[in-house]
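Only one protein chain is missing from this complex, and each of the others stays in its spot.
After this line comes subunit A, so read on.
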Amino acid sequence: MKRVTMNMLLAGLTAACLTSLSAPASAQSTLDAVKKRGKLICGVSQPTPGFAVPDSKGVMTGFDVDICRAVASAVFGSPDKVDFVPTNINTRFQVLQSGEIDILSRQTTMTFSRDNSLGLDFGPPVFYDGQGLMVHKKLNISNAKDLDGAAICLLPGTTTLQNLADFFRANNKKFESVVFENPDENRNAFFSGRCDATTSDRSDLASVRAVANNPADYVVLPETISKEPLAPVVRQGDSNWRDIVSWSVYTLIAAEEKGITKNNVDQQLSSQDPEIQRMLGVTGDFGKMIGLDNRWAYNIIKGIGNYSDVFERNLGEKTALGLTRGPNQQWSKGGLLYAPPFR
């Protein structure tokens, strides 16, 4: 038994050395690997309402999930050819680096250091979030600067506490942080009055507020204390794959801008707009340029709809989260969504 263990150890070490020597030479493109496997593998959040959560039949739904489905549609023509891997907030980047997943679509904020020190590349932001603060209405507080000395409940996110500390230090105020590992505990602690305020991304605050017995008892303060552009992540050094992910996202945004929806995409095939024709593969060879079928964008819209469809289905005002579009609105309507032209 001992010898077996030793041999395994030796074999492992040898393999490790060989890999480090040969890895750059034999690097296979992500697209080829995905096609060969027959499905995409996508890292998503551990269940989070609105972004990645299984329904009663175990089918994954959510905003981040739909981004993966868009890429699966682009590659395979079907939004279902994708497996989802729930990833832990602390290990999400390693899982991507090790090649276990093809895309990380997990409410991940694009930052300078993440982009440049982890061997990863970010796609375009799919959701513009920002950290906010929510307080009990009975405290009669109307802006965050009045929160001097407040107890603030929060989850051990990567940057939540840091942003909060930066904000309070910049305003020369003090606060006491109360950290909870579990969102249920965090929520209950805030509702029961253990904390004066709770802080998280605004999308998350909306979902916490929606759970309250009487949502009107809580107010989200106007300040947004951080910028959180959430974007899909891929491994660095495979620009074709990154292009596929980026342009799948742009397709969702452009489709909304051009008024192409899941329901009318077939009529739009006969549209006279040259950009729509190029996008849907009626004219030109745009699919071939990124190594996909010419109908790739058509397949995305046919499979999951446009940005507005995805947003309203998972996060919009008709869902339990009840988010408004806010900054996640087309540039032409004063938002931040801006797809480069399909030309």
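Definition applied: a residue touches a chain if its C-beta (ideal position, glycine included) is under 8 Å from a C-beta of that chain, and two chains touch if they have at least 3 such contacts; residues count from 1.
The rule we apply is simple: contacts and distances are computed from a predicted model.
The subunit not displayed here is recorded in UniProt as "Amino acid ABC transporter permease", chosen from "Response regulator", "Proteasome subunit beta", "Cytochrome B" or "Amino acid ABC transporter permease".
The missing chain, though absent from the display, is touched by one residue of A:87, A:107, A:246 or A:271; that residue is A:87.
Panel shows subunit A; residues 1-2, 5-6, 12, 15-16, 18-19, 22-23, 26-28, 43, 46-50, 53-59, 83, 85-88, 91, 94-95, 97-100, 184, 187-188, 207, 210-213, 319-321 of it touch the chain omitted from the view.
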